[in-house]
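FYI, not all chains are in this one, though none of them got moved.
A and B label the chains in the order they appear, each numbered from 1.
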Amino acid sequence: MHFASDNTGPAHPQVMQALMDANDGYAMPYGVEEQMDRVRDRLRALFEAPDAAVYLVATGSACNALILATLGQPWQAIYCSEVAHIEEDECGAPEFFTGGAKLALVDAPDAMMVPGALRDRIARTDQGVVHGVQRGPVSLTTVTERGTVYGLDQIQALCGVAKDYGLPVHLDGARFANALVVGNHSPADMTWRAGVDAVSFGGTKNGLLGVEAAIFFNPAHAWEFELRRKRSGHLFSKHRYLSAQMLAYLQDDLWLDMARAANAACARLRDGLAKIDHVRLDHPSHANIVYCSFPRAAHVALKDAGAQFYSMDTLDGDGAQMVRARLVCDWSASDTDTDRFLDILAG
Amino acid sequence: MHFASDNTGPAHPQVMQALMDANDGYAMPYGVEEQMDRVRDRLRALFEAPDAAVYLVATGSACNALILATLGQPWQAIYCSEVAHIEEDECGAPEFFTGGAKLALVDAPDAMMVPGALRDRIARTDQGVVHGVQRGPVSLTTVTERGTVYGLDQIQALCGVAKDYGLPVHLDGARFANALVVGNHSPADMTWRAGVDAVSFGGTKNGLLGVEAAIFFNPAHAWEFELRRKRSGHLFSKHRYLSAQMLAYLQDDLWLDMARAANAACARLRDGLAKIDHVRLDHPSHANIVYCSFPRAAHVALKDAGAQFYSMDTLDGDGAQMVRARLVCDWSASDTDTDRFLDILAG
C-alpha cells in the first residue's frame, strides 16, 4: 500500500531494458551522443515545434530552476501559486539559480491560480519603479500540487494574462503526462499554442529513473541554458543514459500508458474514498493525486497495516481530531493494494 | 580506438545488473532508502572514518562545487592548480555555488602543485585585510588533469601547508580509484590521514553511469551540504539508483579492479608510445591518462582510421607542426585497440 509519492515505485521494465541496450560500446559524452539527436527529434515532433530547444536534466528542481533563471532576471518577480512546488519544496532553488529573484505568490484555490488573482498580483508590481522588483516569469504547475488539472481554457487564460504584460510562461510539468491524458489534448495545445514558453517535461514521476526534459519553444535562450546547466553541475558526461530513458519513455506511447494507469488507479481510490462516510475529499482529484481527511483512529489502522503516505494532523470544523493525507498513485499501483487500503479505512 | 575520455565507455555489467536488481518494488526516496544506509556504512568502513558524512550526487562538477561551497565562504580564495578541472572545465561552477569565491591559481608543473608555490600563493593573500579576498579551501586533484598522481608524501606536504594556515583541503577524486591503485595506499592514508577534509570520490569515470560520493571526514557541515544539494537540484528523488550503482562499485573490489584495468591499458599505451621515435610524451603518465605529441601526418592517419581522442595543434621547438593529444583509457579498454593505435601511429 504505497501511496507516498510517484517517486517510490520502480521504473518501467522497458525503461530498464533501454538502459541496458544503451550500455553497449562507446558513445560521445555530454549530450552529443546520437541518442540525444533522436530525443530532440522525438520531442520536437511530439510538440509540433521543429525549432524547440530540448535539454535533459535528472531532477525536476533543476529543470524548473534552470528554466526560470533563463527566462527571468535576478531583479524580477516570479509569479506562482502560493503552494507551488518551486515555493514550498525546492529549498529556494529558484532564488539560488536566478541570483535572488523573488517569488510572488498568487491565491490559488485547490492549487489552481485564478486569472483575476494573477492579473491583480502582476498589476500590483511596481513595474518601471526602481524600488521594487520588476515583473518576470509566470510559473504554472499541472497536475497541480493538490491533484487538480488545469483545463485548456484555464491555461490559455493564465497565459493570456501573462502575455498582456509581456511576460514569459513556464509550465512545471513534473506530471505532464498525467495532466495531458485527462483532457486528451495534444502536447502543443497544452503548451505553446496556449501561450507557454518553456516546459519542464517530467519523466521521473512517471516511470523513469530520473530524467526531465527542459523544452524552450523559442530557442533564443538555448545557449544560455546550456551554460547555466553546465555551471550548475547538471550536464551529464554519460548523457546517453538520460537519452535512453527518454527514448523508451516516448516509444509506443509508453509515457501515456503509464500516466493512464496511474490516473486510473487514483480514480479507483478516489471513488472508493468518496463512498466512506468518515472520509472527506479535500480537493478535486483529477489525475493521480488525491487529498483527503479522516479520523485519527482510521489513520492508526492504516499505518499499522503498513500503508505509506504523507499526512498531517488537523482538526475538522467541529474540532474533531483528523488526519489530512496525500495519496499518490504511480503507473505500477495495484488494485489489490487500493482495495485493501479502502477496506481498512472504511473500518 | 576510443581514447577520448573515460566517460565514453560502457558501465560495467555488474553495475547494470545492480540497477536492475534495485528496480524491485517500492523504496523511500531522497536518500533515505535502505541502500543508502549500506552505501554510508561501506564508505565509512572503506575510509576507516565511522563519523564521516557521506552523500551521493550524479556529476563530478556538482560534487566538487558543493563541497567547496560548504568548506568555504563567498569572500574567500580557493587555491588550486592553474589547470585544475574546477578552473578550466566547470564553466564557473565553484564561483556559482559559493556565491562568488575567487580561484587563486598555483603553478603546477605536470598539473601537480608544489608545496612551496602553494605556500607562497597562500602567504600572498591579504588575510585579515578587508580589501582582498581571504584565505579559503585548498583543492587538489589526483589523478591530476595531466595524468600524474601525487605521492602520499606530496599530498601530506600540500595538506601540511594548508594546515599551517588553518585551511580545509578538498580532494577532487574524479579518478580516485585510478590514483589509489598506483601506490596501493589505503583510502584513509590518501585522504584524512594525510590531511584531506573532504573528497569527491568519483565513480562515473570508472565504470558507473553517473555517481560521485561527497565525503566529509568531519560531519559538522553535513546539514549545510544537504541543504545546498537540495537547493541546487542535486538531491535525487529516486535515489536508490545512485545507491545501487555505488554498492555494486564497492562490491568485491570491482572499483579497484576497473581502475587497475584502466591503468594497465594506459601503461601499455604509454610504453608503446615511448618506443616510437616521432612521439614525445608530454607529461609523466602515472595512471590512465597519457599526453603526447606527434607529427600532424600521424594524426591524420589516426583520425582516418577512426581513432577518437582530444587534441590540439601545436609546434615543437623546431617549429614543426605537431599535434598534442590526450589519450584516456577506461576499464573496458582493449589491448587490440591499443596495439592498433600504436601501429598506425608508428606509421
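Basically, a contact is a pair of C-beta atoms (placed from the backbone, for glycine too) under 8 Å apart; a residue touches a chain by one contact, two chains touch by 3 or more.
These numbers come from a predicted model, not from an experiment.
Whole-complex tally (this structure file, single sequence, 2 chains shown): 4 copies.
Assume only the chains that are shown with their structure count from here on.
Centre-to-centre spacing of chain A and chain B amounts to 34 Å, using the average Cα coordinate of each chain. Across the interface of their complex, chain A is touched by residues 2, 4-5, 7-11, 13, 16, 19-20, 23-29, 57-63, 65-66, 90-93, 96-97, 204-205, 209-210, 227, 230-238, 241, 308 of chain B.
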